[in-house]
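The complex is shown incomplete by one protein chain, all other protein chains being positioned as in the whole.
On to chain A.
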Amino acid sequence: MSESRRRTETAAGSLTRRECVGAFAAAWCGVAPLPARAARPPRIACLEWTSAEMVISLGVGPVAVADTKGYRDWVVDPDLPAGCLDLGSRGEPNLELLTELRPDLIVGAYGYGLDEAPFKRIAPLHTVPFYDGTEAPYRQAETETLKLGAQLGREVEAQRLIHETAATIADLRAQFSGRADQPLAVVSMFDDRHVRVYGKGSLFQDVLDRLSLANAWTAPTDSWGFSTVGIEQLVAIGEARLISLDPIPPHVKIRIDQSSLWANLPCVKAGNARTIPPIWPFGGLAAAARFATFLARA
């Protein structure tokens, strides 16, 4: 079945119901949806990267995003629109600049410990809840994409994003099923002695599940779905494939290459260590699709 045909079918089948859900969610959040397709594009400001990724994925260019340089290094895709202003750090988005920009909507993500009150005084605030323990991250990313779509008057784009992502993953799943079934572990390397390894409760785990790939890391993780461990613990994954996310600082890479433990880890010795481009581990559907795609190329 071609990708586009399946997309249209599913989209047509559930559009109304989804729309209702979206509208209901928006109403429940206490924020009125923006008028769909208003004369001028809505001015959106994003307080951190997950919400920025979601807003841009829905085809809306935010006027300002917090820590734009960091976004370009750690999230990368989807691209920030040209002329998108920097709002300052994600921990402290600049309130005075925000006031001056007079956004129609401010979008942020739950969990960064920011008090919502000051933002609500400036413009309606849409908060994307993630990692609050209610739903698995991928499922929650879908729900939140719909809610955000309803909020932005981009229901169709939201539907399309959900189905495109699902289709991408399904296609790749077919690709993977041809290969030998080999478990893999996904890590970020911040220094040469520790890794942050993603497991149960992470977006990556959900994508792996959808790809029918086994995560070699089965030990418990924290509420954000990862845990920071010494690299010696990677012995536990045996000869599984080891996928590390860029960016790895060059000096860390050099020191890792000098490490006698690293060189002798079963997975490294077997030639199963790979590096893939940056993916924001706490991102939404775009990050999920990006992860699946790079995994297939690794």
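The working rule: a contact is a pair of C-beta atoms (placed from the backbone, for glycine too) under 8 Å apart; a residue touches a chain by one contact, two chains touch by 3 or more; residues count from 1.
Just so it is clear, contacts and distances are computed from a predicted model.
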Among "Sensor histidine kinase MtrB", "Response regulator transcription factor", "Transglutaminase family protein" or "Iron complex transport system permease protein", the UniProt name of the subunit that does not appear here | "Iron complex transport system permease protein"
Chain A positions in touch with the non-displayed chain are 67, 70, 73-74, 85-92, 94-97, 99-101, 111-115, 117-118, 121, 188, 190-194, 196, 220, 222, 224, 226-232, 235, 238, 249-252, 254-256, 258-266, 269, 282
